[in-house]
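Excluded from the complex is one protein chain; the other protein chains are retained at their positions.
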Amino acid sequence: MTQGIPLNFFLIISTLMFFIGIFGFLTRRNLITMLMSIELILNAVNINFVVFNKYLYPQQLHGLFFSLIIIAVAAAEAAVAIAIIINIYRNFKSIDVDNVDEMKY
Amino acid sequence: MVFNDFLTMRHELILVCMILLVLIIDLCVSKANKTVMIPVAISLFLIHTIIGFLPAQSGVLFGGAYHSEPLTVLMKNILNIGVVIVLLQSAAWLQKEENREKISEFFMIMWATLTGMYFMISSGDFLMLYLGLELATIPMATLAAYVHHQTKSAEAGVKFILSSALSSGILLFGLSMIYGTCGSMYFDTIQTAYGNAPLQVLAFLFFFSGMAFKISLVPFHLWTADVYEGAPVNVTSYFSVISKGASAFILIIVLYTVFHSIAYLWKDVLYIISIITMVVGNLFALRQQNLKRFLAFSSIAQAGFLLLGLLGANEVGMTATIYFVLVYIFSNLGAFGVVSAIHAKTGKENISDYNGLYKTNPLLSLLMMLSMFSLAGIPPVAGFFGKFFLFTSAASAGYYWLVFIAVLNATISLYYYLMVVKAMFINKNDNPIPYFKSDAYTRVGLICAALGIFVIGFWSQIYEIITSLAFGVIK
Amino acid sequence: MFYFLAAMVIVFSILTVTSRKVLRAATYLLFVLIATAAIYFLLEYTFLAAVQLTVYAGGIVVLIIFSILLTSRLSEKAPVASVRQQILSALAAGAGAVLTLLTILKYGFPQESVASEPTSAVQIGNALTSYNRDGFALAFEVISVLLLAAMIGAIVVARREKLKEEESNKEL
Partner (left out) sequence: MNILTLFVVIPVLTVIAILFSKDMKQTRLISAIGMGIQLILAGILVYSYLGMRKAGITDEFLFYFDALWFKTLNIHYTIGVDGISVAMIALTSIVVFAGVFASWTVETLHKEFFISLIVLASGVFGFFISLDLFTMFLFYEIAVIPMYLLIGIWGSGPKEYSAMKLTLMLMAGSALLFVAILGIYFYSAPAGGQLTFNLLEIAKNKIPIEMQRFLFPFAFIGFGILGALFPFHTWSPDGHASAPTAVSMLHAGVLMKLGGYGAFRVALYLLPEAAHEQAWIFLILTGISVVYGAFGAIAQKDLKYINAYSSVSHCGLVLFALLMLNQAAMNGAIIQMISHGLMTALFFALIGMIYGRTHTRIVSEMGGLMKIMPFLGVCWVIAGMASLGLPGLSGFVAEMTIFIGSFQHTDTFHRFMTILATTSIVVTAVYILRVVGALLLGPVKNDHFLELEDAKWYERLSTVTLILSIAAIGIAPLWLSDMIGFSLAPMVDKINSVTASIAGIF
């Protein structure tokens, strides 16, 4: 179904997505939105792996499995992060980074 | 799979079994006497450590995804020894009222992260490396957030998990490019296929940035101080000692084998990063009042020194780095042991609280002084030997100016280490921390650290053993 | 089809990180993930697409939305960084993106996909349980340990202590 679409197009999308995620992580001041930026980053990585697998090395499944595993790990990561975030909310009544910044350099 | 394969993987398998064992025993113990879990868990881990030292054959399993060699076994054993001391030093804190309910969880989570580190060390492909890394970091965040009525602790947890997630993202982006250019995730394939195309260089940089987060090299260190200060003392010592040691080990393996072909590149990168890391770590450490923050920045500076060993890019460098990690484990655990013993009794953790400590608690102060000297690299304690060999390996590659900068930085670091010594020995204090007697676990933990600080340096046999193993790995 | 999905991914990604309302951002993220799943379909990785939809879109996003509902007042706008920091971050990210893209385009990957059979679920299952080369049994096992540890950890973090509850009860 993807005949005629060059590999580079996928890579452009994923790269853009990756850096949008980085941008989001740097500018967002809310813990949950920071987490969402990270999900964007991981998603970009997934696209990379899958596309490489499909276009360049279809005889084995490394890219595919790597994506699967990243998804699983991301789920665990998100679960733990959200558990802590909720815990913070109970303590601070807020989850904005500026409020969380109790410690200073 | 045959029985022998299980033996090859015994470190990981036994530890996972022990996690489950603790889980089961915990179910049988009534809520009132959860503290029983402490001796149970510590003795279990002690057994595990001893088993780790039994000879085992090396081998490659899972088609190359897992490999075990004398060197990896040694690395795991070094980590094990460190963990034993950490556990001993944590006992007093775990016995506190507010932590009693989740003692077993503490052990289980810590061991899970340790399993992750084992897998990192033994990984033969990037998939396992990544998984080990995540296994070593995700549960760790919950350890940082362990004390949840303290806001600092929760903050440490969330900062840790967010920054580590970001770093894994960056690392993975690099890995995806490596996959795209090499077509495999196995180290052995990549090693032969890796060239110096710009994309591969870029991929390496992404990968290295991700790793740099984990070892908290400047400029990827921003999370370190907050996490170290916020997390409970014992968790901090686990972070700064064990997890950093493991990351250093894996960096050795990856740089020396997988990225061997672009050594010229990563040497340049390490050269710059190590200077920045030493300088920034030192400059920030100078200004700290909180001992945990202080040790955090000092450990950043130590990570900068560590890179010098890697720069050697030869057997000497490998040996020196592993040896330095071993020394660093003991010296830092000595320091953290004292901090944690005092914190458990009095809740104090500022440098100024330590004023006049020598008058009331001479032994603790002495151990602290030795650890500080060891971290600063002063003879006759082990730190001197660690630093000497580390710098020797950098010099062996001809980096004399770098060595000079590093030794000057070591001198600067001596300044702030001496400030701690000064607080304990010279400063006067009207109400110093009163004399107290630590419990048996803590004392054993402290004695172990002190012995290590003294023995490792003089006993050249340890160095020779590491050398003999390191020589086997370089291809 | 692909171009539509591509545009969708990019646009919604940008919206995710710029939207001031958290819940809306989460919804945009959901769209991004669904579009990505569609791309996997295009690439004939149906299993992965399914996992993406269930675990990622279904699991993680739902988790995120729940936590948003639990922690923030919906009408409130999420705070953002100062304009200066935004510009700096945008410059940094933009520069990184341009650099990376240039390097990728320069590398010269082969442009055409190799004709291949779609991967079947059986293949994936075989690979998952194989402990030879190109098998992923070990990874599978380690993932389970990871999930176990994460679960224990999440429980430790989320569980309230009795002590504290009693105190807060007293206060009430």
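To keep things simple, chains are lettered A, B and C as they appear, and every chain counts its residues starting from 1.
One rule holds for everything that comes next: a residue touches a chain if its C-beta (ideal position, glycine included) is under 8 Å from a C-beta of that chain, and two chains touch if they have at least 3 such contacts.
Note that this is a predicted model, so its numbers are computed, not measured.
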Self-check item: Where the missing chain makes contact, among the chains that are shown
Solution: B
Quiz item: In the complete assembly, which of B:Tyr66, B:Phe284 or B:Phe391 touches the absent chain?
Solution: B:Phe391
Practice problem: List the residues of chain B that touch the chain left out of this view. | Solution: 316, 319, 373, 378-380, 384, 388-389, 391-392, 395-396, 400, 403-404, 407-408, 410-411, 414-415, 418, 421-422, 425-426, 460, 463-464, 467
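Convention: only the chains that are shown with their structure count from here on.
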Practice problem: Pull out every residue in chain B that's touching 2 or more other chains. | Solution: 127, 131, 134, 138-139, 141-142, 145, 148-149, 154, 157, 177, 180
Practice problem: Give the residues of chain A that touch two or more other chains, as numbers and ranges in rising order. | Solution: 18, 21, 35, 56, 62, 65, 69, 73, 76-77, 80, 83-85, 87
Self-check item: chain B partner contacts - residues on chain A that touch it in the complex
Solution: 18, 21, 25, 31, 34-35, 38, 41-42, 44-45, 48-49, 52-53, 56-57, 62-63, 65-66, 69-70, 73, 76-77, 80-81, 83-85, 87-88, 91-92, 100, 102-103, 105
Quiz item: Considering the complex alone, what residue numbers of chain C touch chain B?
Solution: 99-100, 103-104, 106-107, 109, 131-139, 142-143, 145-146, 148-150, 152-157, 159-164
Quiz prompt | Residues of chain B defined as touching chain C within the complex | solution = 1, 16, 19, 61-66, 97-98, 101-102, 105, 108-109, 112-113, 115-116, 119, 127-128, 131-132, 134-135, 138-139, 141-143, 145-146, 148-149, 154, 157, 177, 180-181, 186, 197-199, 202
